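Got a structure here, written out as structure tokens. Questions coming.
Complex shown without one protein chain; remaining protein chains in place.
Entry: chain A
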Amino acid sequence: MFYAQLAVNGLVQGLVVGLGALALTLVFGIARFPNAATGDTMTFGAYAALTVHKASGSLALGSIAAIGGAAVLALLAYLTVFKRLAGRSVVSLLVASIGIGFMIRAGLGVAFGHQQQVFNVPLSRPIRVAGLAINPLDLQLAAVAAVALAAVFAILYLTPIGRQMRAVADNRDLARVSGIRPERVMTAMWLITGGVSAVGGMMLGIKTIVSPEVGWEMLLPVFAATILGGIGSPVGAVVAGLVLGVAQEVSTPFVGFTYKIALSFVVLLAVLLVRPRGLFGRIEGVR
């Protein structure tokens, strides 16, 4: 029961990481570069939600503002920077994304200050389910994440644009000769990426605090989950986020709290040694 409780503790953290990893992996799969601004897009979403929540008192309105705002922000980053750099080496895109992340972080710092802010949500006692203490707020956040994930996977697997996105991710050249317009796919992908980051950022903000650095500091676990899940695999990213979150918490009785972060990287190493493409990744031929 003790371990089950630890696992529950890890699930919520895993969901935040998983959402970040989903945003990262979508860009990785389709635009083919690691987007280091993912964390800061999450922070932007958290601030957008916080501002609207303070003004209106409604978390629902806050999340709509966060998703909308961050989606537009991600699209703007694409239109102004990444689009112009398309076809350059991965390194130039990566460095550009670090720069964009830096600008977002600095902008938030100037606009909101560096002091921490919090969502004023009512605190509630946990409910007991079969001996497990579960926080109602966590349940709500998990539900929000589940809805967001369902929406993303519905777009990816049930709509024409989703099919086109997956086609580009699979084989860009083949997609192009089949008449898929990269422009539309990219626009859709960046909007989704921004929205997913925003949900992750908002969850993180509600669970912890909001400061300009919160998203940036999540970047390492997000990258780890992306790699573990198999680069470019949306399902893998979410599952890997959850696996890492739960593995970290369940390991604490054995390795202590100081080394739990290292442990998630041990899991990552072990999986990659046995399965270099990640949990859900596919082997790609070198072109």
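In the analysis below, a contact is a pair of C-beta atoms (placed from the backbone, for glycine too) under 8 Å apart; a residue touches a chain by one contact, two chains touch by 3 or more; residues count from 1.
Please note the rule applied: contacts and distances are computed from a predicted model.
With the options "Malonate transporter MadM subunit", "Branched-chain amino acid transport system substrate-binding protein", "SigE family RNA polymerase sigma factor" or "Acyltransferase family protein" in hand, the undepicted chain maps to the protein name "Branched-chain amino acid transport system substrate-binding protein" (source: UniProt).
From the set A:96, A:156, A:218 or A:268, the residue in touch with the chain omitted from the display is A:218, counting the whole complex.
Taking the complete complex into account, A:123 is the one of A:123, A:177 or A:274 that touches the chain left out. Contact residues of chain A toward the unshown chain are 5-6, 9-10, 12-13, 16, 113-118, 120, 123-126, 133, 135, 204, 207-209, 211, 214, 217-218, 249, 252, 256-258, 260-261.
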